[in-house]
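Every protein chain but one is kept in place in this view of the complex.
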Amino acid sequence: MKITGIAIRNISRNVRRSILSVTATLVATMAIVVLFSFIGGIRQNIGENVSDFISGNVRIRNTEYDANEYMMPIQFRIQDPQPLVRKIESEPGVTSVVERIPFGAGVYRENDTVPIQGLGVDFAAEKGFMKIDRLLHEGKLPEAGKNEVVLGPTLAKELGVKVGDKITLLAQTMRRGTNAITFTVSGIVVFPLAGLNGSLILAPIDRAQRLLGMGGAATEILVKLDDPAGSRAFAKRLSSSLSSEGYPDLEAKSFDQISTILSLMTMAEVIYGFIGLFFFVLASTVLINTTMMVIYERTREIGTIGALGMTGGEIVRLFFYEALTLAVTGAVAGMIVGGGFSILLGNIGIDMSDALQGVDLSTSNIIYPRFQLGTTLLIGLYSIIISSLAAILPARRAAKIEPVEALRTI
Amino acid sequence: MRKYRMAAAVAALTVLCAAGASALTGEEIIRKMESNLVYNTSKIEGSMTIDDQFGKKKSSFVAYSEGDTKMLLEFTSVEERGQKVLRIGNDLYLFYPDASEVIRLSGSALRDSLLGSDFSYEDMTGDKSFLEDYTVTLDGTEAVEGHPCYRITLTAKSLSVPYPKEVVWVDTQLFVYRKVEKFALSGRLLKEMVLTDYISRSGRNIPTGVVMRDVLKKGSSTTFRIDKIDIGIKLPANLFSLEELTW
Partner (left out) sequence: MKFLISLSWKNLSRYRKRTIITASAIAVGLAMYIFIDGWLRGAENESTQNLVTYETAPAKIMAAGYYENLRRMPLQDGIENPGPLLAKLGSLGVAATPRTVFSGELILNKDPFPENGSVTARVIAVDPTTDERVYDFRNAVSEGRYLTPDDTGILMGAWLAEDLKAKVGYPITIVTRGRGGFYQTIDTQIVGLVNTPNPAINRSLVMMTIQAADRYLAMKGTVTEIDLKLPLGGNFDGRVEALASQLGVPSYHNGTASIEVTPAPGAIPAEGGAQAAGGLTMVGWRDLAKDYLSIAVAKQSGSSIILILVFIIAAVGVSNTMLMAIYERTREMGMMRAMGMQDGELRLAFLFEAAGIGLIGSVIGVAAGVLADWYMVARGIDIFAMLRNMDVGYRIASVSHSSWNPQVIVIAFVVGILMSVLVAYFPTRRALKLSITDCLRDT
């Protein structure tokens, strides 16, 4: 008696039952694959947003700046950033380098100046960094040297301005004087981070320098690498070369060394870990459930073949093979369906705007689930193992019953 | 008879002289001090230097004023070049070369400090006369750095006066203030202003160097200097106007 042969025949004999079993495995596997793709999408999204808008993969700042970061102390600056930017750009493994000046300012309104967050950027370079041209929703991007700005739609609404209107920004200069420049709103950009849409104004960096009396300085240089995984190493190398090459008061940090970002990502990991765990538990119960049901329903059958001379061990092996075959089929199908679904959603995206209104979790409004082959295969493997193993216990129990007893149950 | 009349006349004169010499009231001292400071018109070239935890910063300016209600100040230092401040009565207007609208300061915005110094915009508005806002008490005389001064305590008449109490030391000869102390309602000393320099011009004694020190924020002080001052000059008709400001 070839056990495997019997197993296969059993499966095809009772198609309905087999299909049910496979379906359970398929759905459970698929659900987890989709969920993990979703989580993967969120994780990547956070990573991208942090990189694009907050810190890049590696960030260079004046060492004194971070100590007073909340004040945005522009006096702790990078004096002559251009040569440094060029130099880093030429390094291998570097995708893009930009200089920026974040600053606090107010939009002048008689009696009630509205505080906003300003960011002086090099718009040409930012096309490659935060992909600013793709964020443009209306109007056009500011031209270097012109008093033009772009801002998010929420802020535009709060200020009551549209493309073509003028606003006057008041700011404290580097030497604690004051200055004001009137800008024309040249366009509206929609940031993927909801919070920025209500608070951020982007201006050409030379205009920001003029407003703040900073000469040609910037307060940070952000670096994007081809491979973000190498951020730490890059930051370390960069930091040591900075001090030796005439920039003793600057330091480079990789994004995961910046405490605020680290906290954010750690918390995200924790939450997603929890959610993933839940799903695993849930899916596992379904798989175990189904398998056990199958065995239980066939107690009589087990009794029959036991009476016909099959040993307990052989019976267990038989049911194990059956379960394994069905599990493999279901898991593979589940991976394919789940993977297909993930890839499809990965192109369309899932709109989370309702849920994320006002929450500044650094995730975008639209999440693109990210299909990961490795993770998917692992999930499939897990489903197979759980389903097959779940067959062993009930099969053993059923095999131990006296054939007479087994035959008695209807 | 003539002898008696002469004696009486001499006696009366002596009494009058004596009275005239010693009976200066607090109000009169303040008035005399302030008469040194108010001009029909003036043009001042000067500078303000801030010294605090961030270092030293100097800003130079040219200021025109008419009476005590109109003033136009234009910064001439590199950092603030082109920036102007116009005061008309209690309204203050700021002009920035790169801004197409004039910033109007009113209400609590006036409490902001001018260029981060120890002087606020508020200090540049309001009636210059102490007598409007304070009741005056002459405490006596006290020397400040060897110079004999009248010590006068000023008590605010209402709660809307920024400094509820000030003590002024007015030089008995020159009638310039040698020192001014400004207090909060609690009695705590907030600011101290000290004269470092003065010049005499057209019968007036004009302070040309003043240091204002913030007593609570240790290590913070602002020095105000007048390098050149012209009084009684003819000023263009429309100088103190918004049009002139934006020109």
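Per-chain residue numbering starts at 1, and chain names A and B are given in the order in which the chains are listed.
We take it that contacts are C-beta pairs under 8 Å (C-beta built on N, C-alpha and C of every residue); 3 or more make two chains touch, one makes a residue touch a chain.
Small disclaimer: the values here were computed from a predicted structure and weren't measured.
Of the candidate positions A:I275, A:V332 or A:I392, contact with the unshown chain belongs to A:I275. Touching the missing chain, out of B:V38, B:A143, B:L185 or B:I199, is residue B:L185. The missing chain, though absent from the display, is touched by one residue of A:S243, A:N289 or A:T311; that residue is A:N289.
Although one chain is not drawn, the whole complex shows that of A:E64, A:E143 or A:E297 it is A:E297 that touches it.
Contact with the chain that does not appear here is found for just one residue of A:A28, A:L169 or A:L318, A:A28. By the touch criterion stated above, the residues of subunit B touching the omitted chain are 107-108, 111, 156, 158-164, 182-186, 188, 190, 216-219.
Touching the omitted chain from subunit A are residues 16-17, 20-21, 23-24, 27-28, 31, 34-35, 38, 111-112, 115, 154, 195, 198-199, 259-260, 262-264, 266-267, 270, 275, 278-279, 281-283, 285-286, 289-290, 292-294, 296-297, 350, 352, 354-361, 410.
Here is the rule we use: only the chains that are shown with their structure count from here on.
A separation of 62 Å divides the Cα centre of subunit A from that of subunit B.
Listed in rising order, the residues of subunit B touching subunit A in the complex are 50, 54, 57, 59, 79-80, 83, 94, 96, 98-101, 103-104, 106-107, 109, 115-116.
Across the complex, subunit B is touched by residues 75, 108, 110-111, 147, 166, 168, 170, 172-173, 175-182, 210-211, 213 of subunit A.
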